[in-house]
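My structure is below; once you've seen it, I'll send some questions.
A protein chain is absent from this complex, but the other protein chains hold their places.
Think of it as A and B in the order they're written, each chain with its own count starting at 1.
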Amino acid sequence: MKVLTPTVLTYLKVVILVAVVPAVVGFVIVLAERRLMGFMQARLGPNRVGPKGLLQGVADLLKLVTKEDITPARAEKAVHFLAPVLAVVPALTALAVIPFGPAVRIGRIRTPLWVADINVGLLFLLAITSIGVYGIILGGWASNNKYSLIGGLRSAAQLVSYEVPMGLALVSVLIMTRSLSMVEIVLRQERLGLWFVFPGLLAFFLYFVSGVAETNRNPFDLPEAESELVSGFNTEYSGVKFAFFFLGEYAAMIVISCVAVTVFFGGWLPPFPNVPALDFLGVVPPFGWFLIKTGFFIFCYIWFRSTFPRYRFDQLMALGWKWMIPLALANIVIVALAVLLTPGRSDGMFVLSYIFGGLFVLMFLLAKLRRKLARRERLAAVPASAPEAT
Amino acid sequence: MALKKWLDKLTLLDLFDGLSVTGRHLFTKKVTIQYPEQKKLPSDRFRGMFRLDEERCIKCTLCAIECPINIIYIDWHNEKTPEGKSAKVLDRFDVDLKRCMFCQLCEEACPTNPKSIWLTTKTYEMAAYDRNDSLYLDIRKLTDWRAAPNVKPFTVVEQG
Partner (left out) sequence: MSDDRPLSEADKALATQTAEELRAAALAAAESLPVDVHPPTLFDVQEMELNFGPQHPSTHGVLRLVIRVDGERILHTLPDVGYLHRGTEKLFETETYPMGIPHTDRLDYVAAATNNHAYCLTIEKLLAVEIPRRAQLIRVILDELQRLSSHLVWLGTSGIDLGAVTPFWYAFREREQILDFFEEYCGARLTLNCMRIGGLPFDITAGWVERLMEFVDDLPSRIDDYEQLLTDNRIWKKRTVGIGVISGEECIEWGVTGPVLRASGVEWDLRRAQPYECYDELDFAIPTRVNGDTYDRYIVRVQEMRQSVRILRQCLERLPLPPGEFRGKVPRVIKPVAEEVYASIESPKGELGFYCVSNGTNRPYRMHVRPPSFINLQALPRLAKGHLVSDLVALIGTIDIVLGEVDR
């Protein structure tokens, strides 16, 4: 079909992304979060709207859209209008460089499952997510509310601080792939037969924790928590504008998960492709594997939210600057050593993955011991004191 | 426990422990009761809506005296029965449900056996759109709940 040139296909993919992702966010992730959090709290989540609550996203969307749109008096109208947009657009734009799958064939059309494969994909991602900070700062400032302003500035400081360890963690992956292109990263993992999470285990933890901090999620959600004095930058937003902020946060969650999957977990690759016994895993298309892995990370976001208390703001910043950045730098040195000591071969990376893997397994073997020690400590915290009489 | 302290410092095991608790609860039995399709059965002593038995009532007004909030209003007058004796006749027995705290002191004070006023009716669905009329119960609404359209009986418990 002469009409469907690659350019037209690209535009089509953009349209699909911009249409599908917010829909997925609204209808799937919102419901999944509430239901899963409910399940983890020994209760059922919302299950009234539609069968098993599947239409809850529709109800939420309708509610937000039909709410009155309030702009505070003496607020900068233009900026107040623009801030939510600035929060959403970078997150959706970042999806353009993420490879969802290899080339597919639909009828007579062959097209890869990504919008653009630029050779600076990773850099583009880091740059675009940094623009998302503007949405928050301007949102807080444009509300004409000093508490929103403080909340917005705190949020922005948190985001900016945690971009550094995120970038540094990705640098260590860069050392292993020698390329910034996202597609090239996945292909290199395919060629090596090794997902980068193994030699980059520390990098993955740093990246994911920074990612959670980047999206203002628990345990780093102090700027937007309701029980704090400052209710955050989105206090004065209602209706569609609030929906946009909401969407922006969840879209950023998706982006972080997708990047984690692409860079560390092999993108669209099935696990263990070299083992012939597991060939039945090929039944799931590559795009399916991508979805499964991304879904798992979004589940991790929800899991963290329902388990951990939140850090206080100064503790959060101290964690980022005093712990994560030095760890990230140390990680770069370790990975660089592993790669440079075996030039031209990948043995260094394999050795590193065995070392990290061993430490990780050791940690879990010690878990049982630790639990026993913890239990003993808790029960012995109070000595039994019997009364003197009787 | 120095070993545990070191373990906690070096590893993230305390966080994983917490994650395992919530992860485990994903698969436990959920305790939600889906009201109104499923309802919990109130116990036998549950203090709910009032019932009054006008025949048993001896108009001693002890319940009105004992009520801590004075929401029971009783009026009676003497009348001559056909046998020539004088008997009390109830004019008014109102309970102001808006302010009742369901403490059961009125039921405890009632000297008749079985009680003439009782709360153990297992009925708690008494919501109404209009406060002043629906939540002020006179003798008719107390003895026959059909006259009090906002009272949805759970099970009508007749005290024997």
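As a working rule, contacts are C-beta pairs under 8 Å (C-beta built on N, C-alpha and C of every residue); 3 or more make two chains touch, one makes a residue touch a chain.
Just so we're clear, the structure is a prediction, and the values are computed from it rather than from any experiment.
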{"item": "Options A:Phe205, A:Phe313 or A:Phe360, residue touching the unrepresented chain", "value": "A:Phe313"}
{"item": "Residue in contact with the excluded chain [from B:Asp75, B:Asp91, B:Glu108 or B:Glu125]", "value": "B:Glu108"}
{"item": "Positions on chain B where the hidden chain makes contact", "value": "8, 14-15, 17-18, 20-22, 25, 31, 42-47, 66-68, 101-105, 108, 119-120"}
{"item": "Interface with the unshown chain - residue positions in chain A", "value": "37, 40-43, 218-219, 221-222, 225-229, 305-315, 374-375, 378-379, 381-387, 389-390"}
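Following the convention adopted for this analysis, only the chains that are shown with their structure count from here on.
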{"item": "For the chain A and chain B complex, residues of the former touching the latter", "value": "36, 38-44, 303-304, 306-308, 363-364, 366-367, 369-371, 373-374, 376-377"}
{"item": "Of chain B, residues touching chain A in the complex", "value": "1, 3-4, 7-8, 11-13, 15-19, 21-23, 25-26, 28-32, 34"}
